[in-house]
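Note that one protein chain is taken out, while the other chains of the complex remain in position.
This part shows chain A:
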C-alpha cells in the first residue's frame, strides 16, 4: 500500500468523522500541524479514523499509540512507519 499523504488523510477524516461546524479550520487548508482537537475532532473521531486507516493499509496500531498523535503530521508518521515495517 502506498504512503499515507495529507490529501488521503483529510479525505478519510471527512469520510470517517465529517467536518466540524463553527470556527474549526477548513480541512483543505494548511492543517498538517494543527492539532486534531483544534480541528474539532475528539478521541472517538480519531478511533474511527484509525479503524479506517488500519483497514485500508492492512496494518494494526494500538489505540494507546494513536492517542499520542496529536496532529495530522504525527498521525501520518505513525502510520507510514508501521506500513514500512510491515513491508
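As a working rule, a contact is a pair of C-beta atoms (placed from the backbone, for glycine too) under 8 Å apart; a residue touches a chain by one contact, two chains touch by 3 or more; residues count from 1.
Keep in mind that, in the parts below, contacts and distances are computed from a predicted model.
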Choices "Dihydropteroate synthase", "Ketosynthase chain-length factor", "Succinate dehydrogenase cytochrome b556 subunit" or "Peptide/nickel transport system permease protein" - which one is the UniProt name of the chain not shown: "Ketosynthase chain-length factor"
On chain A, residues whose C-beta touches the chain left out of the figure: 14-21, 40, 44, 47-48, 51, 54-55
